[in-house]
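Every protein chain but one is kept in place in this view of the complex.
By letter and in written order, the chains are A and B; residue numbering begins at 1 in each of them.
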Amino acid sequence: MTEDFAQTNEKLAVEIIGMHKWYGEFHVLKNINLEVRRGERIVVCGPSGSGKSTMIRCINRLEEHQRGKIIVDGIELTNDIKNIDQIRREVGMCFQHFNLFPHLTVLENCCLAPIWVRKMPRKEAEEVAMKYLERVKIPDQASKYPGQLSGGQQQRVAIARSLCMNPRIMLFDEPTSALDPEMIKEVLDVMVELAESGMTMLCVTHEMGFAKTVADSVIFMDGGEIIESNKPEEFFSNPQHERTQLFLSQILQH
Amino acid sequence: MAVIQHSPHEDLPPPVSQTGIIGWLRQNLFSNWLNSLLTLLAIFILWKTVVPLVEWAFIKADWVGTSRDDCDSGGACWVFVSVRFKQFMYGLYPEAEQWRINLMAIMFVLLMIPMFIKSFPWKKWLGMFILFGFPIVGFYLLSGGAFGLEHVETSLWGGLTLTLVLSAVGIVAALPLGILLALGRRSEMPIVRALSVAFIELWRGVPLITVLFMASVMLPLFLPEGTQFDKLLRALIGIVMFQSAYMAEVVRGGLQAIPKGQYEAAEALGLSYWKSMGLIILPQALKLVIPGIVNTFIALFKDTTLVLIIGLFDLLAMIQSATQDTKWLGFSIEGYVFAAVTFWIFCFGMSRYSQALERKLHTGH
Partner (left out) sequence: MPMDNQDDMPSRPPFWNDPDKRALIFQVLVLAAVFAFFAYIFSNTLHNLEKRGISTGFDFLNNEAGFGILMSLIPYDETYTFGRTFLVGLLNTILVSFLGIILATIIGFIIGIARLSNNWLVAKIAAVYIETFRNIPLLLQILFWYFAMLPLLPHPRQSVNFGDAFFLNSRGFYMPAPVFESPFLWVLAAMIIAIIAVVVLVRWAHKRQAQTGQQFHTIWVSLAILVVLPLIAYIATGMPLSWNLPELKGFNFRGGMTIIPELAALLLALSIYTAAFIAEIVRSGIQAVSHGQTEAAYSLGLRPGKTLQLVVIPQAMRVIIPQLTSQYLNLTKNSSLAAAVGYPDLVAVFAGTTLNQTGQAVEIIFMTMMVYLTISLLISLFMNWYNKKMALVER
């Protein structure tokens, strides 16, 4: 299987073809088609309820899709547990509310998955964890508990925790929406550094500054569909669809 | 690379296997082999227990009649219940006076109805009257001896009436006592705090039955020789002491939940301790813990059955003694099922009410 991936889907990290999703009767995602190449950084924006979070949560099977195909790293996402496990190892995710494990220290949070999923020895896991904690600039908090950290620090720990699994793709679900304004920058800096190191990133966010700096393309979603997708310069200066124009006028006001 | 949708995609219906009856069955009952197995097992268990139960209790049961000869079908003999129904409801209260109990019940229902109407303006006064005025009215109605009503001794009170009297008096008396204890426990005066803690932990640490034994056996010893002590009153005192300790903890939870700022604001306004408690803190705290108070009431309602052991005849005791009646031997199951259903209706109803209250108050506070 991995040989296939190396040859055919080398370039495509994520491929979504004709994907539909329903919550009961409600058609929440309609005909999603998306290609994400390796090393590409994509920002997804749109009004609330547009389905953008739901879409990226389908990529690591936190949500199930009912029609269409999702192929991550050459592996198709189905009900097959083996596929799901493999995909989750390669895809990291950061949540709006951090979701750190409060009963474990920062270091233990980061080591948990490498020890139990990748079966690393503890020493090795701790070295990897410290390496990433240094990369997000909080190595000194390693023995603290999440309850003792600020929001910005917790989110950076969350990013480090995902990175400890050496994922090839990182998903971000509104990572700065729950932070106080003075802490947003420290998290965005980490994300920018991550992008510049070549990580494939799919990011749902309202931070348009981040999009302009780092994104290769910006996608606008509304009502469960992808309305417009373009390079940031074109997207912001020349939105084509009227709904995109409306949305941009609302958020770029301030 | 720009992708533009010109017209919005229409809403499609979801695939058939996902919704409707089939979808629901798949997701909820048969989503994997383990669940399918469990579903089949559950259906089997239900078939073996619920079906015979319904057959016994409803389909083959005897509902009408006057004596045990009318119970010949092999199903439940509800004749037993209907014949003894009055006793279960009123105990040994003289038949001629039972209208007084009925009157009390009707009055209570009429008084409670406005409490559920949203726009009723005098809820506070009505609530106060129900809590403190009505019990006095009820007492005179039930025991008589005044206003031309014949005196009915408390030893004749029984059945569901007694259960309700015990529960209602228990809660109504335990509430003010519990509030005082909760305030005492939070007091800064060490003696007051120590005494409150001792009182609360004492009653919470012992079983209710020892309290009832204590009340019924030891109270006559505590008082000067010759004082007559009504048995019901003894049990009530025990119950009130016991409940006030639990009530104190519930109220204490409410007091703790009030932010410190409220206490400080009251102080800053120059209100004395009692004024700030009465006007500002307690109204908020009590509103917060109404669900807790209702839960305490439910527990008390179930606990009143213990008076059976000290010789008072509440609903359970009446049913228990009825099952020992030689004329109706062998129908104990019917008696207990009736008792269980009665208690269940009250307790379940109250707990649903408490949950609804909790939801309503949660959004408000």
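Definition applied: a contact is a pair of C-beta atoms (placed from the backbone, for glycine too) under 8 Å apart; a residue touches a chain by one contact, two chains touch by 3 or more.
Remember, predicted model here, so these are calculated numbers, not experimental data.
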Touch partners, limited to displayed chains, of the chain removed from view: A, B
Full-complex contact with the absent chain, from A:25, A:64, A:85 or A:196: A:85
Contacting the left-out chain in the complete assembly, out of A:54, A:162 or A:244: A:162
Chain not shown, touching residues in subunit B: 27-29, 31, 35, 38-39, 42-43, 45-46, 188-192, 195, 201-202, 204-210, 213-214, 217-218, 220-225, 298, 302-303, 305-306, 308-309, 316, 320, 323, 332-333, 336, 339-340, 343-344, 347-348, 351
Residues of subunit A in contact with the chain not shown: 60-62, 85, 88-89, 91-93, 95, 97, 99-103, 112-113, 115-125, 145, 147-148, 158, 161-162, 165, 171
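The working rule: only the chains that are shown with their structure count from here on.
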Sites on subunit A touched by subunit B in the complex: 20, 22, 24-25, 27, 30-31, 66-67, 217, 223-231, 234, 240-241
Contact footprint of subunit A on subunit B as seen in their complex: 1-5, 8-9, 11-15, 18-19
